[in-house]
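Since the structure comes first, as structure tokens, the remarks are kept for the end.
Left out: one protein chain. Kept in place: all the others.
Letters A, B and C mark the chains in the order given here, with residues in each chain numbered from 1 onward.
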């Protein structure tokens, strides 16, 4: 029965506060790892009450769940929370969830006949997170460019989730949008949606004509030779994770205005990011028979 | 050198006439299988000149290439054309292309150290063909419904290429669009694009509220129980190939207005369908080193 | 009290049947001028019962209300209905409504201390009717052109209600849309919405580049000199009323495919056209204190 499921949220940033509040509209929620009172419908508890976890059917860890192999990400807690202190309190059959779960921690759990579901690996989360990412990139472009996006010549490299969400929005705002992609099928998709389609090997030859270049490919697509041809007044936003897709040193030395925009969902729209987390977590809970 | 490549188009419907004309703007093109003179820049030749195939680098068969295991689809030719009559004329190294190629014919070619590229299996063709399909479906809906698409409540089952192309157009025309899909990720995509998202198992419960139902899933999604709940004034368009996704007999017996719309690209927009064929064929030719 | 208002619908085409049905969901409705039974919630009455008009607060005549100065437009009635036969039955204070009311009839009413509200002069009706008109034009273009609207180069002359509704839809379907207008402000509006803007005096010079030309200006914009420059494969749709904006004789002699599309709302979407009539009529009734 839905209304009897109990949930714990342990640690996390602002998003997890919003998440605890959203979940509290349907379920009893215990919130750990937030020192100060906040506006949430969840019951905020001190770490000394961790034993209450034993009442919970769902225990939600943040994104990333654990840093340095042990510590629950908890920027709003003055005390550190070791994930190994939580485990003894978990009820048998409780569902543990976390984002970007450390493989060492995953292995440890398995060895102890426990498991954790990684919500960050779910496609619906990635799909929906592309929306606040795209909006965040648009806000950056509006802030940094002296021109409107209406009429702005934009190049987006790659045609994955973020690229699609961003390209559609830019087009709708009146920009001229070109998608650079490798595969014929992606180029076909791009032109079917009203974008210009540019094969990857033509990027360098055309890059000088763009006011805004957004990279979404996690590999150095915009290398020195390409960057040298950019219009020095244009803006470069890198939306690719970890290695990024831009040769930043060269970009800097060329005086190109460059923004490496990471983790936009949590920054640009924490409440929506929380709603996306909630959707994903409840989907998992349902699949695991908890709902 | 591109300008020296020679191409033959053998058989086909109106699309292949348009295709011959498009290709003739860049290449010399021989056209076989059209008895009467048409408006095309290609050289129309009688079947007695099939030996000219030996000069061609690309030989294009229609879609489907061959019927009854032997005959080239050629509705504009009074004479039948056996594919086995063509083969002896092909130059060594010539690229043979066709759509929905019969496996028996494919095997025969292989045994004779020859091969055929099936352009119908290319994703870029499928992606682009979704556009005339979507437009064709819209034309049908405009024709058949006494209401505008603006404000029309539309349900589309499935979220593949045709569904996406159609859903975006309907939304842009002011319809209220719901996507019914199975996967969480598809439902997430649908809602990220501004559609309502409906899990498959809720179709029957909601179907009564729609003015237009478009099926794109090639499996009977709209079974008797579901059809019985439809608003009898609504319109049902089945865009799924072969088995279709509608229990047509029941639909008929219930008096539901149903259209099974097959092969829309060639019917709704033969010139665009030809341009899509050209793009795909030239992509293949390029990959095979012919361009 | 709303629920006590009684309404009569006298004559009209299919739209008025739909209108009688829509209104019957809230009010008692008497329907005159339809010989055969139809699917409507209104009470269909014979002309011998015209005295029942005396019970009605609203009496709705069709569009145009009266032809030849006397006869109510009534294509579904085998008997002619003289408007002068209705008048004696009207209750004092009843609101008489009609479309495109004949000035002679209007004067006659005034002389007899009666009056009629012309719903066809209401701007909200014109604004909303632009939607089925635009959809009707799109259906024609889809039917007549061998290419998709996606990628189609469209020129629309004028920038009034129909032009705006049509241009937005074509753009959303992936067409390249150019608006030809006279005023700087209209050209600014057009470019702000993502259309190319073309001053009127440049139409002739550019017209050869379009696949589809839609006229919305009720004055001969597309004269012989301009028509001579059109691409003979292109399609010309004239959406302007009465005189039209196309030199049709010349168009015909040049072999240009030309469609003069009049009264599209009633043809393309009679049910929506009825809903628009209802909205407008109830707005008038409200303003006159009847609701």
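Note that a residue touches a chain if its C-beta (ideal position, glycine included) is under 8 Å from a C-beta of that chain, and two chains touch if they have at least 3 such contacts.
Computed from a predicted structure; not experimentally measured.
Participant: Have a look at A:114, A:147 or A:254 and name the one touching the chain we're not showing.
Facilitator: Of these options, the touching residue for the absent chain is A:147.
Participant: Can you say which of C:42, C:86 or C:130 touches the chain missing from this structure?
Facilitator: Of all options in C:42, C:86 or C:130, contact with the hidden chain holds for C:130.
Participant: Looking beyond the chains shown, say which of A:33, A:62, A:132 or A:244 touches the absent one.
Facilitator: Of the listed residues, the one touching the omitted chain is A:132.
Participant: So that we can see where the missing chain sits, which residues of chain B does it touch?
Facilitator: Those residues of chain B that touch the unshown chain are 150, 174, 192, 194.
Participant: Can you list, in ascending order, the chain A residues touching the missing chain?
Facilitator: 14, 18, 131-132, 135-136, 138-139, 142-143, 145-151, 169, 172-174, 268-272
Participant: Please output the residues of chain C touching the missing chain, sorted low to high.
Facilitator: Those residues of chain C that touch the unshown chain are 122-125, 127-128, 130-131, 165, 168, 183-185, 187-189, 191-193, 279-280, 283.
The working rule: only the chains that are shown with their structure count from here on.
Participant: Which chain has the mean of its C-alpha atoms lying nearest to the mean of all protein C-alpha atoms shown?
Facilitator: B
Participant: Which two chains meet at the most C-beta pairs?
Facilitator: If you count contacting C-beta pairs, the leading pair is B-C.
Participant: Taking each residue of chain C in turn, which ones touch at least two of the other chains?
Facilitator: In chain C, residues 150, 174 touch at least two other chains, as defined above.
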